[in-house]
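Worksheet: one structure, shown below.
Omission of a single protein chain aside, the complex is shown with its protein chains in their original locations.
Up next is chain A:
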Amino acid sequence: MEATLSPSRSSSDRSPPDSTPLFEVSDLNVGFDTPDGAVLAVRGIHLALHAGETLAVVGESGSGKSQTMMAAMGLLAKNGRATGSVRYRGREILGLKAAALNEVRGAKIGMIFQEPMTSLDPLYTIGNQIAEPLTRHLRLSGRAARQRAVELLTLVGIPDPARRLDAYPHELSGGQRQRVMIAMALAAEPDVLIADEPTTALDVTVQAQIIDLLRTLQRRFGMGIVFITHDLGLARHFADRVAVMRHGLVVEEGPASEVLTAPRAEYTRMLLAAEPTGTKAPPPPDAPIVLEAQRLNVTFRIGGGLFAGPPLVIHAVNNVSVTLREGQTIGIVGESGSGKSTLGRALIRLIEAQGDIRLFGEPVNAIDAQSLRALRRQVQIVFQDPFGSLSPRMTVGEIITEGLRVHAPELDRRARERRAVEALEDVSLDPALRNRYPHEFSGGQRQRIAIARAVILKPRVLVLDEPTSALDRSVQKDIVDLLRRLQGAHRLSYLFISHDLSVVRALSDWIMVMRAGQLVEAGPTDEVFRAPAAAYTRELIAAAFGLDEAHAPAAARA
């Protein structure tokens, strides 16, 4: 890939911003007609992008950052209305008729989206799809477009591009699909690229590669990039300027170095402070062991049958041992498919595993169902998805007391109510809300409910499976604080499963790094982060904390 790129420009010859911005949003309002009346998503904002510059638009969900760009590209939903002005090189493009707009979008302004899995048409080969903007905007013939498509795939780092042209999207990985999306968006050589959370759905190491690619392409083509993200870390490493949005307004805008180091707006300060901080001290070495597993193995069989031949056996967890002490938090990190969630579930016997598991000293494979149930009460799990893991047909009170009916049948209704009130107070939710239904709560509140459902049983071990991944940063911080407080108050032990290294670093005192079902590295948190032993761990850390550093290992390998 490197060979095909022209020598990169140094950052010093980036042209200073001239008077007419390349792409400018001014006084933009975006509203949606809903059955409950009109909703304003964007309220009179101004943004400007100059050639060769990267502008990060940062905000939490619902801030209007995506809708601003959707409006600019004429991609609003049918009930959306945009007023104000969006100019490309001084020319108004908001409200253009489709035919006129289609001469600008795709040709002058390219856009890539968050969902690489669904943003390509599943029914056509990627060669066909990359050729479309080429024949449409550059008027290339079929043969020339195909030739150019190979070059573009080479440019975005797809191996064996000539053969890959005939692949369908479902035959590519998420990272590869995002590369193809980038190739399509850049096919007609636009001067503006709008990237809407282009790396959010990807694993961290892939994320770093995509950011790297965007940066290289930007230098090569001198594009301006509007980079929409919720991730301040990414904005800091990638953007020249940052605009922070909240409730449809730009609350602060300026050079990235200033906004993200010396923010003027209260909200920006809050966002920055919301990055999880702090560390956790390990438990005393003589703390009792609560959960122990020796050489745990989990295998899945796919297919197979009388005529289908032998099944495909997948080793999801391969000889992994865990020792969890009272008051300890073990962070289990890894990318999708690493087996970290499977390990967490196998440890509490939600799925079958081979190997010796002891809960509070008792071998769980050997005891009868009744004793196992008693042990289960002391081991609870909190899942990632706060929307899918709470039954929509039960009130919050019913949801959190359901476990008590099984594990403490001797309690009467009044006693259960009392426990529910305690549990909700424990997670800082108003107990008066317990007769409401889950859909009336925000994502963060729902995750609190899920935690209350676990702690009401007074467990000693909590398995937390990506409990903060679906949440905005500022809400994440609250959940992290809550987990810390609960651990202190109830002497809980946590198995904290996450792909988010910054949260893991703040919460755990021991880290296990997994990849493809194997344990890559394990050790005290500060040691693993300070001096990672495995190359893969170094790569993960570099990808998560410093995109610049991500070059080093990649270059060293090449």
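Heads up, the rule we're going with is that a residue touches a chain if its C-beta (ideal position, glycine included) is under 8 Å from a C-beta of that chain, and two chains touch if they have at least 3 such contacts; residues count from 1.
We adopt the following convention: contacts and distances are computed from a predicted model.
Q: What name does the UniProt record list for the absent chain among "Cytochrome C oxidase Cbb3", "2-oxoisovalerate dehydrogenase subunit alpha", "Histidine kinase/HSP90-like ATPase domain-containing protein" or "Oligopeptide transport system permease protein"?
A: "Oligopeptide transport system permease protein"
Q: Who touches the missing chain here, A:T20, A:T118 or A:S336?
A: Spelled out, the listed residue whose C-beta touches the missing chain is A:T118.
Q: May I ask which residue of A:R139, A:H170 or A:H439 touches the chain that does not appear here?
A: Only one of A:R139, A:H170 or A:H439 touches the chain omitted from view, namely A:H170.
Q: Check the options A:N102, A:Q354, A:S469 or A:Q518 and report the residue that touches the missing chain.
A: Residue touching the chain left out of view: A:N102.
Q: In the complete complex, the non-displayed chain touches which residues of chain A?
A: Chain A touches the chain not shown through residues 73-75, 78, 98-99, 101-107, 110-111, 113, 115, 118-125, 132-133, 136-137, 168, 170, 181, 184-185, 187-188.
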